[in-house]
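This is the structure I want to talk about, given as structure tokens.
Showing chain A:
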Amino acid sequence: MNFGDRQGKWVVDEVKVPDACGLSGFINLDGKRIGGEIVRESMSVMRERGNGLGGGYAGYGIYPDFKEHFAFHVMFEDDSGRRICEELLREYTEVEKGEGIPTRQKCEIVDPPILMRYFLLPKREKLESENLEPDDFIVQLVMKINTQVPGSFVFSSGKNMGIFKAVGFPEDVADFYKLESYTGYTWIGHGRFPTNTPGWWGGAHPFNILDWSVVHNGEISSYGINKRYLEMFGYKCTLLTDTEVMAYLFDLLIRRHGLPIEVASKVVAAPFWEEIDQKEEGDKLEESLRMVYGSALVNGPFAVIVGFSRGMFGLNDRVKLRPLVAAVKDETLYVASEEAAIRQICNRPDNIWAPPAGEPVIGRLKGDA
Partner candidate 1 sequence: MAELAVDSSNEQSIARIEASGMHYQEINEKVRSLIEQGYLRIVLEGVNGQRYIGDGLTSNVDIVVNGVPGNDLGAFMNGPNIFVNDNAQDAVGNTMNAGKIVIRGHAGDVIGYGMRGGKIFVSGDVGYRVGIHMKSYADQIPVIVSGGRAGDFFGEYMAGGILVLLGIGYENKEVVGTYVGTGMHGGTMYIRGDLKDWQLGREVRVFSIDDEDKGVLLALMEEFSDDTTVDVGNLEISDFLKLKPFSHRPYGDLYVY
Partner candidate 2 sequence: MMPNNFVPSEFIVNVDHQRCRRCKRCILNCGFGVFDFQNMTTADSSKCVACHRCVIFCPEEAITITRNPLAFKEHASWDVRLRKAIWKQAQTPGMILTGMGNELPWLNIFDHLLIDACQVTNPSIDPLREPMELRTYLGRKPEKVSVSNSNDGFEIETPVENNIKIDIPIIFSGMSYGSISLNAQRALAIAAERLGTLMNTGEGGLHNELYPYANNIIVQCASGRFGVHTEYLNAGVAVEIKIGQGAKPGIGGHLPGEKIEREISGTRMIPVGTDAISPAPHHDIYSIEDLRQLIYALKEATGYKPVSVKIATVHNVAAIASGIARAGADIIYLDGFRGGTGASPAIVRDHVGIPIEIAIAVVDKQLRKEGIRNLVSIVAAGGIRQAADVAKAIALGADAVGIGTAALIALGCRLCQKCYTGNCSWGIATQRPELTGRLDPDWGAERLVNLVNSWATELKEILGALGVNAIESLRGNRERLRALGLDSTTMEILDVKPAGR
């Protein structure tokens, strides 16, 4: 992308900013909605893992009144960007409701951008004229705004879910966004430790496209080829962060290529040939996956928690260079960087374990939930 498109003082990270992080997420498989203060509580014990330069959350099930609409969370540098963006939204979508995202004045969070949310649907005639499915249409619209509209950034675009993120410690970010006023069946939190000072809120996690939200710990050494691979499929990696690549990869593999999460996990955290060669003759799945999806192998240390419309999963890299702990209590699945983050909100889990390298821990809403 050409950052020259963006005018004014809003400086997007011009170099890739490495970061380290703490993650925590949980899902209630019955679809029972839980207050946002719980995930804040979980994140609070991992303060050491961040440095106050980025925190954020994803909540699923938080907009039941608009559950069929795409909920856009957008940050604007100033009113001029907002005017252009809203014009674009009016041109391409039916905006059911547009309003400011409620925030609390809090001294720890400084210099916030204009934060708006829009509940919208693609205009039918635009879908027809561009011959696109609604999901693909929304992906293109988000790419368009984020690369072409000065001082505008869509940081959340799924249905019945939302991203809340800022420069600051996770607890302060939760307080800023009044997270306790939302209830959701899945919550994912993130505390960031970037190696230099990003001047921009968009760089905080989670990263989102459609219903996919990714929080990520680690740095992707294969970033360059993952990015070029995604570009073949029309994704524009504009944010120069590893995590964005991760979100798009899951969108491509799971939504567009129809791979089950378990199989997509074998792509991004591929087993070693040594292991694949032990497979029975005729079991060609993993060999074929590596042949076809070599450029989608995410190499380097990572642990991620990925939220999607009806579930959540945690995954770490092929040699498990980042920590990840999982636990189950009744109908709730927990995944976090540290066991303490789970214990803080779930004192006596039924089961607690460390998932092996490359093996996803998946929680899916029950059929009727």
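Selection rule: all candidates are chains of the complex that A comes from, given by their letters.
A few notes on this one:
The rule is simple: contacts are C-beta pairs under 8 Å (C-beta built on N, C-alpha and C of every residue); 3 or more make two chains touch, one makes a residue touch a chain; residues count from 1.
Just so it is clear, the structure is predicted and the values come from calculations on it, not from any experiment.
Touching chain A in this complex, out of the candidates 1 or 2, is candidate 2. Across the complex, candidate 2 is touched by residues 15, 18-20, 195, 218-225, 227-229, 231-233, 257-260, 262-263, 270, 272-274, 284-285, 287-295, 297, 299-301, 318-319, 321 of chain A.
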